[in-house]
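Okay, so here's the structure we're looking at.
All protein chains but one are shown at their positions in the complex.
Per-chain numbering from 1; labels A, B and C assigned in written order.
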Amino acid sequence: MSDTITLTGLVATSPRHIVTTEGLAITSFRLASNQRRFDRTEGKWLDGDTNWYTVTAFRQLGTHVASSVQKGDRVLVTGRVRIRDWTSEEKSGTSIEIDAEAIGHDLTWGRATFTLSVVGAR
Amino acid sequence: MSDTITLTGLVATSPRHIVTTEGLAITSFRLASNQRRFDRTEGKWLDGDTNWYTVTAFRQLGTHVASSVQKGDRVLVTGRVRIRDWTSEEKSGTSIEIDAEAIGHDLTWGRATFTLSVVGAR
Amino acid sequence: MSDTITLTGLVATSPRHIVTTEGLAITSFRLASNQRRFDRTEGKWLDGDTNWYTVTAFRQLGTHVASSVQKGDRVLVTGRVRIRDWTSEEKSGTSIEIDAEAIGHDLTWGRATFTLSVVGAR
Partner (left out) sequence: MSDTITLTGLVATSPRHIVTTEGLAITSFRLASNQRRFDRTEGKWLDGDTNWYTVTAFRQLGTHVASSVQKGDRVLVTGRVRIRDWTSEEKSGTSIEIDAEAIGHDLTWGRATFTLSVVGAR
C-alpha cells in the first residue's frame, strides 16, 4: 500500500516545468497548507502551524498544471507521499514530496473555468 | 472519525443550485467514477465498473461550484460519505452521497483558469 | 485513480470465509459506521446516521481476517469503493463494497495482541 494523502493549500511558488530528454513532462511547486483547528473553548476556528510540501505532477497532468496553476492559487491535491533526505554542499534537510495523482483548483476559494483537453487522459 | 473518501470522476448532470430560506447555499450533481484496473496479463489498463455518487457542496463552495462546474467536466472531490436509503411513492433505493470538503477540476483532463474570490473562505 | 476510502466502524456480522476452486481466499463482513458530528451549539458530539458497507478481503489478508475478526469488534479499514446494483428474484438494491487494502482492530476501542505471520505478506 502506498502512503496516500489528500490536502488543500496555497501554491507558494510559480510552478516549474521541465521536459526530460526522454520527453517526460514534470511540473513541481511548493505548497503551504495551513492547519486550522476548532477550539471548543472559544467556539471558533483558529490558525495552526503551516505544513510545507513539494508537489510534483508528471505527463499530461504536469503539462496542464504548468499552464493552469499560478503562485497564489488555492489547490486540492491527492497523491503518494515521498520523504527524502537531501544534502547539498553546505546544508542538509528533509523534504516531503507528493507525487500527485490529481490536482484541481480548490473551489472553496474561488471560481474556475475548465477546458477539457481533446487528448485522452490516462 | 468520519468516513473519508477521495475520488475523481465525470460530472454527469448539470449542478443544481438552491438557497434555503435560511440563506444556506447548496449545490449538488451526480458524479460517475470509472474504475480502471491494471491487468498484469495483458499489461495494460482496462475499464471496470462505474461508481455513481451524489456530490453536495454547501456555502461558499456550493456557490462557486454552481458557477464553475458544468456537465461533462472532470473533477476531483474529497469529503465525507453518507449512505441513505430513500423511498418515493413507487420506488426505493440507496444513494451514496458525498458531503464535499473540497472540489476542483481534475487537471489530468484539461486546463483551467482560476479567479480567487475576495471573500475569505472558511 | 481509484475511489479511496478510509473508515472505522463496528463489525456487524460474523466474517464469512470461502476459498474458491482456484485457491483464492475471500473473507467478507458487514460494517456499520456511525457518523458523529460536533454540535457547536451544544458543544458536544452527537450521533448521526449509520453508513453500512460490505467489506471484502482477499488472499492472506482474507485468511487473517477470518481468524482474527469477530462480530462486535471495532475495526479500521482502508480500500477501494465499488458500488453495485443487485437484483434477486424479489428485490433489487444497491450495495457499497470496499475492497480492503488493509484492515486492523481500532485501538481507540480496545486492546489487541498481534502475532506476525512467518509467511511474507504481499
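Throughout what follows, a contact is a pair of C-beta atoms (placed from the backbone, for glycine too) under 8 Å apart; a residue touches a chain by one contact, two chains touch by 3 or more.
For clarity, every value in this text was computed on a predicted model and none was experimentally measured.
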Chains in view touching the one left out: A, B, C
Candidates A:V19, A:L46 or A:V81 - the one touching the absent chain: A:V81
Residue numbers in chain B that touch the chain omitted from display: 1, 4, 38, 40, 43, 78, 101-102
For chain C, residues in touch with the removed chain: 4, 6, 8, 45, 57, 60-61, 64-65, 67-70, 72-76, 78, 102-117, 121-122
Positions on chain A where the hidden chain makes contact: 1-8, 33, 35-36, 49, 51-53, 80-84, 93-96
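Convention: only the chains that are shown with their structure count from here on.
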Fitted rotation between chain B and its twin chain C in degrees, CA, nearest 5: 180
Longest centre-to-centre distance from chain B, chain (CA-based): C
Chain A-chain C separation of Cα centroids, rounded to whole Å: 31
Averaged-CA centre spacing for the pair chain C and chain B, given as whole angstrom: 24
Interchain centroid distance [CA atoms averaged], chain A/chain B, Å: 20
Residues of chain A engaged with two or more neighbouring chains: 4, 78, 102
